[in-house]
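Below you'll find the structure, written out as structure tokens, and then a few comments.
For this depiction, one protein chain was excluded, whereas all remaining protein chains were kept in their positions.
The chains carry the letters A and B, assigned in the order they are written, with residues numbered from 1 in each.
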Amino acid sequence: MLRLEARPHPSTAALLLAPLLAVLLTLLAGALLFALLGFAPAAALKAFFITPVNSLYGLGELAMKATPLLLCAIGLAVGFRANIWNIGAEGQLLMGAIAGSGVALFLRPADGAPWVLPAMFLAGALGGMAWAAVPAFLKLRFNASEILTSLMLTYVARLFLRWLVGGPWRDPDGYNFPQSPMFAPDAVIPPLLHGTRLGFGALLALAVTLGGWFLLSRTFLGFQIRVIGLTSAAAGYAGFDRGRVTWLSLLLSGALAGIAGLNEVAGPIGQLTPFVSPGYGFTAIIVAFLGRLHPIGILFASLLVALSYLGGESAQISLGLPLAATDVFQGMLLFFLLASEVLVRYRPRLARTRG
Amino acid sequence: MDHVTAILVSVLLAAAPLLFAALGELVTEKSGVLNLGVEGMMLVGAVCGFAVTAHSGHAALGILAAALAGMALSALFALLTLVLLANQVATGLALTLFGVGLSALVGKPFVGTPLEKLPDLPLPLLSHLPLLGPLLFDRDPLIYLAALLTLAVGWLLARTRAGLVVRAVGENPEAAHALGYPVRLIRFACILFGGAMAGLGGAYLSLAYTPMWAEDMTAGRGWIALALVVFSTWRPGRLVLGALLFGAFTIAQLHAQALGLAVPPEFLAMLPYLATILVLVLISRDAARIRLNAPAAIGKTFHPDH
Partner (left out) sequence: MKFVKWALAAAMTMSLGLPTAHADAPFKAAWIYVGPVSDHGYSFQHDQGRKAVEAALGAKVKTTFVESVPEGADAERVLTQLARDGNKLIFSTSFGFMNATLKVARAFPDVKFEHATGYKRAANVSTFSARFYEGRAVLGTIAGKMTKTGVVGYIASIPIPEVVRGIDAFTIALRKVRPDAKVKVIYVNSWYDPGKEAAAAKALIDQGADVLAQHTDSAAPVQTAEERGVWCFGQSSDMTRYAPHRLLTGIIENWDQYDVAEVKAAMNGSWKSHDTWGGLASGMVKLSPYNPAMPRDVVAAAEKTRQDIIAGKLNPFAGPITDQSGKLVVPAGKSLSDAQLLGLRFYVQGVEGNLPK
């Protein structure tokens, strides 16, 4: 029977080959699935992986779809490394969008006010931070699990957003539909490249990725985070402050999620609506783990997951593949990626018996 | 049935699917495994339960199919996390995604098909008790099953050797392994139990609560079930309390609206979530108590060589 033997060091070759193997297996399994459903497998796979990115516009869309995933996942990864289970990035994202929109709607910038967008980004970060501060406080003060509090607060944020845009913040000229007025031109992120919708949020996300890498692998704080995550007891002996790391990781992930939310409303959406995010905060959890909680890995993972979303749309458009098949296919992709990781840390060995 | 009883029954029925799914997840977590795929397993259970009942005309077969379907999906999770040592949190989330899609695919032909509701089964004698009779003993068989399973799980976990072993595996898998217990086999069984229960929770929705199949009909109840496990501090008794509390606040906010309370409906709808946080804070203050119940090794991958 095959058994797994732990490698003394993660294998670099496997690190690079494992995802490729996973993608290959997904292609095979996907082809089978599509054939079973009566679709030409090659055409379906082409629609999934090639069509969405065969143009500049498509590449811009890919980066745009990956941006909120990347921002949220980097923040979450820092927390997950320290065993802080923030699963409410979605709520923090919405609160960031709300706070940033507040700046755009109520400071009514005059034309040519260069400070508006920076102020909105700041407000977005603060909004997300404030929402993440609640689980941090409840965890440290009352010992309440952040898994539960951050998840519950996501529902609260969703309802709060709906109330806000349906009530006090709704567009006075919008026939009472639940949406804010469109933001002034100065409060909307301009596209970086003509012919795409990609704004500088994507560059910011790249900078955050580098920053996250630096924080985790090059600073003493990052070291503390990793130690606390690995062995809480050892961290205690070393005198590392668990409270400080709890605050830091939750506030950081809240801020990044908030920025992600703001980047959506001030970018492609251009107003506050009840539909800021189709669940980026939740998907980012998968992205964080697919990237093995490493910022560079997360960058690639966010692109791959974003591509699978775009691919699902494209397969619906060109082949009429039902969305449910896309979900199944995405699930398979994730399963294979997660399973293939075993090769990085373990070496498969043939052994005679083992239970 | 008077109005108060009717309202209490609504609370009970709203709590039932949550209780099923949460009870299964509680056992899974007690063995040290965090399976975030509850929503996906519930949906697959809901659609398989519905499909089999609609085809065969036998609700019992449907219920069995739902449990097996949830189990099958959880077996996939077990294969990935126990054998291939994949990360539990990510695999669970992927399982939800997969389950949502799979249930939608399987369910396409059943959209818009009506189904007879799972009939109530009044228990002899007991159903004639004043107050409690109409509330508890004039319900559908799945409610009785939920009650029995809660008692059984509570007893097994707290009072039996099997429960002790499960807790040991969730507490310190290395030590349990050293003592000769088959850690992965035990976890596998617990994961399967969690899957079966999530499947039953889904079946409760599609066969009894709202007998129909529709995409995404669980509407996030799998997530609430997960939260309730944390809320219960991994104790079945408290889980019942949590599920009822959540159900009660959900029903109460609907009643408050119908009474014309001058509060925006969005704020009323926040109540169940805020109440859950508040009660959790109240019961979590005693840090030592929580630590006693929380499985120490939860979410961590176990490999016998380590």
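The rule is simple: contacts are C-beta pairs under 8 Å (C-beta built on N, C-alpha and C of every residue); 3 or more make two chains touch, one makes a residue touch a chain.
Fair warning: this is a prediction, and the values are worked out from it, not measured in the lab.
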Omitted chain - touching chains that are shown: A, B
Option from A:3, A:197, A:226 or A:347 whose C-beta touches the chain left out: A:197
Chain not shown: contacting residue from A:86, A:150 or A:271: A:271
Touching the absent chain when the full complex is considered, from A:115, A:177 or A:214: A:177
Hidden partner chain, touching residue among A:15, A:59, A:107 or A:323: A:323
Contact with the hidden chain (one of B:133, B:163, B:265 or B:304): B:265
Positions on chain A where the hidden chain makes contact: 31, 35, 40-43, 46, 57, 61, 64-65, 159, 162-163, 166-167, 174-178, 182, 197, 264, 267-271, 273-278, 309-310, 313-314, 316-318, 320, 322-324
Touch list for chain B against the chain that is not drawn: 3, 6-7, 10, 14, 17, 104, 107-108, 111-112, 114, 117, 205, 209-212, 214-219, 221, 250-251, 254-255, 257-266, 269
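By our rule, only the chains that are shown with their structure count from here on.
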CA centroid of chain A to CA centroid of chain B, Å: 27
In the complex with chain A, residue positions of chain B that touch it: 76, 80, 84-87, 89-91, 93-95, 97-102, 104-105, 108, 182, 185, 215, 223, 226-227, 230-231, 264, 266-267, 269-270, 273-274, 276-277, 280-281, 284-287, 290, 299, 303, 305-306
Sites on chain A touched by chain B in the complex: 4-6, 37, 80, 85, 138, 142-145, 147-149, 151-153, 155-156, 159-160, 162-163, 166-167, 282, 285-286, 288-290, 322-332, 334-335, 338-339, 341-342, 345-346, 355
